[in-house]
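A protein chain is absent from this complex, but the other protein chains hold their places.
Should a chain be cited, it is by its letter among A, B and C, assigned in written order, with residues numbered from 1 in that chain.
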Amino acid sequence: MDIQIGRGKTARRAYGIDEIALIPGNRTLDPSLADTKWRIGNIEREIPIIASAMDGVVDVRMAVLLSELGALGVLNLEGIQCRYADPQPILERISTVGKDEFVGLMQELYAKPVEPKLIEQRIQEIKQQGGIAAVSATPIGATKYGEIVANAGADLFFVQATVVSTAHLAPESQTPLDLAQFCRDMPMPVILGNCVTYDVTLNLMKAGAAGVLVGIGPGAACTSRGVLGIGIPQVTAIADCAAARDDYYQETGNYVPIIADGGLITGGDICKCIACGADGVMIGSPFARAAEAPGNGYHWGMATPSPILPRGTRIRVGTTGSLEQILRGPAQLDDGTHNLLGALKTSMGTLGAKDIKEMQQVEVAIAPSLLTEGKVYQKAQQLGMGK
Amino acid sequence: MDIQIGRGKTARRAYGIDEIALIPGNRTLDPSLADTKWRIGNIEREIPIIASAMDGVVDVRMAVLLSELGALGVLNLEGIQCRYADPQPILERISTVGKDEFVGLMQELYAKPVEPKLIEQRIQEIKQQGGIAAVSATPIGATKYGEIVANAGADLFFVQATVVSTAHLAPESQTPLDLAQFCRDMPMPVILGNCVTYDVTLNLMKAGAAGVLVGIGPGAACTSRGVLGIGIPQVTAIADCAAARDDYYQETGNYVPIIADGGLITGGDICKCIACGADGVMIGSPFARAAEAPGNGYHWGMATPSPILPRGTRIRVGTTGSLEQILRGPAQLDDGTHNLLGALKTSMGTLGAKDIKEMQQVEVAIAPSLLTEGKVYQKAQQLGMGK
Amino acid sequence: MDIQIGRGKTARRAYGIDEIALIPGNRTLDPSLADTKWRIGNIEREIPIIASAMDGVVDVRMAVLLSELGALGVLNLEGIQCRYADPQPILERISTVGKDEFVGLMQELYAKPVEPKLIEQRIQEIKQQGGIAAVSATPIGATKYGEIVANAGADLFFVQATVVSTAHLAPESQTPLDLAQFCRDMPMPVILGNCVTYDVTLNLMKAGAAGVLVGIGPGAACTSRGVLGIGIPQVTAIADCAAARDDYYQETGNYVPIIADGGLITGGDICKCIACGADGVMIGSPFARAAEAPGNGYHWGMATPSPILPRGTRIRVGTTGSLEQILRGPAQLDDGTHNLLGALKTSMGTLGAKDIKEMQQVEVAIAPSLLTEGKVYQKAQQLGMGK
Partner (left out) sequence: MDIQIGRGKTARRAYGIDEIALIPGNRTLDPSLADTKWRIGNIEREIPIIASAMDGVVDVRMAVLLSELGALGVLNLEGIQCRYADPQPILERISTVGKDEFVGLMQELYAKPVEPKLIEQRIQEIKQQGGIAAVSATPIGATKYGEIVANAGADLFFVQATVVSTAHLAPESQTPLDLAQFCRDMPMPVILGNCVTYDVTLNLMKAGAAGVLVGIGPGAACTSRGVLGIGIPQVTAIADCAAARDDYYQETGNYVPIIADGGLITGGDICKCIACGADGVMIGSPFARAAEAPGNGYHWGMATPSPILPRGTRIRVGTTGSLEQILRGPAQLDDGTHNLLGALKTSMGTLGAKDIKEMQQVEVAIAPSLLTEGKVYQKAQQLGMGK
């Protein structure tokens, strides 16, 4: 599998979502018979889709709505919501600032410290309205706010870094988060990520993860690949990490779901990730387009605020419909961004997959949807260029 | 042939039409000597091209004209033509509605039920004018309207679903169409599709298909790949299904043609599909550009009307000439969309293929017409961008 | 080398000019030491570049100028020059007609028959001014005008069809050109083409060709691939045909040059073709940009006039300098289209190749210059799109 890229170096070919397509088999299924249920920690959900812990995507209201609709939303504890008692004017500034001032504004806004009281308040607001309180923090944030989160009664805790590993070297002045200890200490299931390899997935599961997030660098609002050179295409990452999950399950009897995170835009993308082995997916930009989303039609990466190395970009995604339309339909757009559940069920029906486990086994083809001259011409015409 | 795309998953490389080119051999042939005849069911046609069962492509008039010109057109029994006694104003609304209201309008227009009387009427209109009455329905429509179609004396019956299989699981309240029973019951040849695999092709032939449609996801007005993640490039699908046809013929002596359907735009595309093993092709958008086409210069997918999951897009294809020019020339455009028969004959001559069976054997190269920097620049200049 | 593209079909991977790059070796050379001489038939030329037999590229004046500058130009005997005593107003109409009327105008203009007297006259005009009279005709034209061309004293005769083969099946009413007989009958060397395979190259050499043109479908003004599905990337075609030349030479001691024809735009393209085995190249569009070119800044394919199947496109190439600048410099453009001889010499120097035979042996890498996201963005900015 190793390819010689030069005399001194080999590399492995990795595949991205745009490079594959799903192939129907011998059986088809009525979509109504497709069962999309999955379980993360002790929580069962009808829809295997999680809204990303991003400030333009999830606030208290979105978290509650997503819970009601059968999905899940994760609130970022280190974002706008827990820095500002009234996030509304802040969000408005983000969505109206000029492109050139965006990075500067973000650095300014995120310089205000996180207020522990707001963490408690947001979690309680979600729970009081009947939502599932899933929250997210970086490893450093988890160390600082873990106890508050535990006491506030959060249901799920996502600890996310660009790359999380069980072997992190820190300066002597810092104590890196002991992930295994943290999982034991927390009263609720802890989901860890992001990672992209078999070994790290296995280590995180051994450390007690109730779920592992998979994906580094492929997201629309993520510029890791340009800035750091890092990024592994999702298909290969998911297949590798799914293999770790299966081996861990075989060994321990403990089934820890893996969640594809980053770079997913359409229903087709979600279907492909599950077909490559994911149990669920985490998506940002499709939800940022909901009328209820806090981003007012904008979407931005959470890596942006770093004063050292701003990454991420603000993208105008527009508002295309209600959250319900996006998640459960009826669809009013035909580009795969409305009725994600319907798309998943229809795809499963077409592929003859009765449940998520069967969907993980469907046949996959490498079939690059690369641009050809004809397609560019066609696209250019659709965009109104030329005559 | 299997490629490891990750630790837990293998995939097969599949090829699309834009990735191949045909290679001349040692012999050439005067185009006038190229014989393009083919046979579907009990019907022989000079031109192996079928117009798709789409509302912007085939109405009664087009079906008659196509028959006269040596080809074939399929009328969709579940489209506008059999829902509205006077389809003209309906078609006009479709071609004049704004882009944003298109999906909504389609959902409204296709909510009106199919009228069995109109099915009968349309078939008779075609036959009275001397045309071949080829009609199409979904499996559900075939169950409902099969008897009417049979009584009305249709010549060919196309039963088409995104993916048709002989093993379809339906809810208990529904009885899925028994394809084998249906083929036995119908007095006319039944063509089944679409499929993309060797096994399903073989099963459909065993079920009594008089033809098998090949192609899922590659069409211009089809967004299966984006919405569902499903779609297999045509070249591989055709070659696989052609192998099933050949094996079935070897076993039974019954030659059942396969028809490439979806994603074909130019004469070159048609030539390539036959070179990969197709006996005929079904095309939509090239005919939607005929002055006689019911779509008024627009083309749209038949999957659009679903109120749950609209797929397909309306594309402005324009009107570029008469149906005769498009099918038999003389060509007035040099982009491969006029004189499709002339293109096929010239290609066969250049490749030294005397008939369709020889054309199926010509040499093929993998030769991606991928975009390079230079081509984009050139294209941009042709489109009048830059200086 | 065969790749399974589906169960019923294999294909070979073929490579195009944009997919390769030349790799320097251990030796370099001062460009002044690079010897670019080559020989076609009994004629030796300093520059291995031939101007295509296209109406926008070569007329009498261009043929003479090209001869003086050390290269060669081929006059098309079935083009404007031998249909009209005064081609000037005709060429003007071609370069000023609107895009939509172009194909119609071409069909009209080329309907006027070729005048044998003009053939004689043009050849004599070239020779009287000291030029090398290289002319071109289709196989049918060669049959008709061969004797006139011979009597007029042409120096080289190019017989060109899209695909020329020694085994051409024609209707009984026609007698196809016997290429071997024709080569024997003509008093001057006959160059045959175009072809793309080892076998046909070998057959044409056995038939007496003094040169073989290689290339089908890759040219800028050629739309064979779109219309007919036919076209083999130049790199593979050249390498295959060069192998035939070498084998033929080994067997007979007769060295018959092969000439890469089609799809070459820059000096780099010329260098790559020779590095893959070509002895010389035939180019159109780079010369169509000369101030002296008859096309007035336009370039069009010679396949266009067919009333049955127009192929080819008129491209606005612009006028960028004198023929001398384009061929021998000094260059005023830095995009590889000026000073083609200088580019070839510099490339040979950089690669350490002393002559054309050594240049044919330099190392080649497969190194696709594919478009990436970053490049499109950059290009878009250069074109003034976006901000």
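In this section, a contact is a pair of C-beta atoms (placed from the backbone, for glycine too) under 8 Å apart; a residue touches a chain by one contact, two chains touch by 3 or more.
All values reported here derive from a predicted model rather than from experimental measurement.
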Of A:Val97, A:Ala150, A:Ala180 or A:Val227, the residue in touch with the unshown chain: A:Val227
Hidden partner chain, touching residue among A:Ala21, A:Leu109 or A:Val196: A:Val196
On chain A, residues whose C-beta touches the chain left out of the figure: 3-16, 18, 103-104, 107, 161-171, 174, 176, 195-197, 199-200, 203, 216-217, 220, 223-233, 236, 265, 304, 307-313, 315-316, 368-371, 375-376, 379, 382-385
Where the missing chain touches chain C, by residue: 1, 15, 20-30, 32-33, 198, 235-240, 242-244, 246, 266-272, 275-277, 329-336, 338-339, 342-343, 346-347, 350-352, 354, 363-367, 369-378, 380, 382, 385-387
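The rule we apply is simple: only the chains that are shown with their structure count from here on.
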Classification of the chain B:chain C interface as same or different, half of numbers criterion: different
CA centroid of chain B to CA centroid of chain C, Å: 38
Centroid spacing, where centroids are CA-atom means, of chain A and chain C in whole angstrom: 54
Interface hub residues of chain C, defined as touching at least two other chains: 226, 371
